[in-house]
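The complex appears here without one of its protein chains, the remainder shown in place.
On to chain A.
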Amino acid sequence: MTTTAPSETGDATTTSASPRGTQIRLDGVTKDYGLSIPAVDRVTLSIEPGEFMTFLGPSGSGKTTTLNLIAGFETLSAGSIAFDRRDVGGLPPHRRNLGMLFQNYALFPHMTVAQNVAYPLRERRVSKSEITRRVGDVLELVQLTGRDNHYPSQLSGGQQQRVALARAIVFDPSALLLDEPLGALDRNLRAALQAEIRRIHREVGSTFVFVTHDQEEAMNLSDRIALFRDGRIEQVGTPEQLYRHPDTLFAARFLGDSNVFELDERVVGDRVGWDGRAWSVAPSTTSTAVSGESATAIVVRPEDLTIAASDADVPTGANAVSAVVRDVEFMGAYRAVTLGLGAADVTGTARLDALDARLGPGDRVVAWWSPARQRLVAA
């Protein structure tokens, strides 16, 4: 941590007891609009102080509603939300001391950059000299020094979002809520602002709650990801846990590419059959939270799939499936192979070394993987 973090001087505002970020606890949080299913359904989650937590999910999965419940823009139908063990259910948004970043920046168009950033400090009756100092510091932190007197309309989208970021952290909020803040930016700017947000999270050390539907963004930024589906949390974990050890087919498909072998038969003991082959699914090799009973599919990541010319080349103990090469694409760093797997011709993908030009469409091969790399997933 560097010493430029403005939280050192944040004693004027009512920050939490913990110096670095607030713990946010959601307990059975529910929002019901009276539709067929609740928008948010009994979400229980603990976001630790200083953690970068991402709510990931498709649109309509309840992630933004959950964020709005934390911010206080929506009222709870049931459950409770606590900041550092203090219940905030009855607190209006302006008394929750949270910074918030919106997709459309939501800068005040009639105020200059400096006035926008000073806004939360003026609301908190910080002295004029202190405001000037802190606005200068935070504009330096987001690398916008010298733009103080510009109006938002004179700035680019990326600059506007940086002003919004400065405005949202200048008053040392208990936590920063980010509602798809990069959604309106083009690809290059997104990457730059992602790095910026990560750096500022490191320097400020506050709790960040980030909402996105972009799995790459989620994996790049987060300490942990909460994956939302139909108003519930499907799975919570580090990006690596979610990628390597998805519990459900939904989680496996939402994060990264996967080869999915849907199981027609029950797992019996350590074995399961697929396309006339017997595969090993010993718990020791799959380390899964999903029991054999509830497993409905086996998931293998493309980079874990190896392509062999024939069954003779498959090492013993590996699970294998016959495949037909449909297409080979040169991606620069690797070659992406599209496969038709098994007799059912299930679409799959594998990665080949970029220099390996032996395969072509129509080739009959055998794809194999180590059972330790596969995952048994539930529906």
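Everything below uses one rule, namely that a contact is a pair of C-beta atoms (placed from the backbone, for glycine too) under 8 Å apart; a residue touches a chain by one contact, two chains touch by 3 or more; residues count from 1.
Assume contacts and distances are computed from a predicted model.
J.: One chain of this complex is not shown here; going by its UniProt record, which of these names is it: "Stage III sporulation protein AD", "Nodulation protein E", "ABC transporter permease" or "Acyl dehydratase"?
T.: Options "Stage III sporulation protein AD", "Nodulation protein E", "ABC transporter permease" or "Acyl dehydratase" considered; the missing chain's recorded name is "ABC transporter permease".
J.: Given the contact definition stated above, which residue among A:120, A:231 or A:342 touches the chain not shown here?
T.: A:120
J.: Determine which one of A:56, A:76 or A:100 touches the chain that has been left out.
T.: Checking the options A:56, A:76 or A:100, the one contacting the hidden chain is A:100.
J.: Of the residues in chain A, which ones touch the absent chain?
T.: Its contact residues with the unshown chain are 71-73, 92-95, 97-100, 102, 104, 106-110, 119-120, 123-124, 151, 153-154, 167-168, 171, 177.
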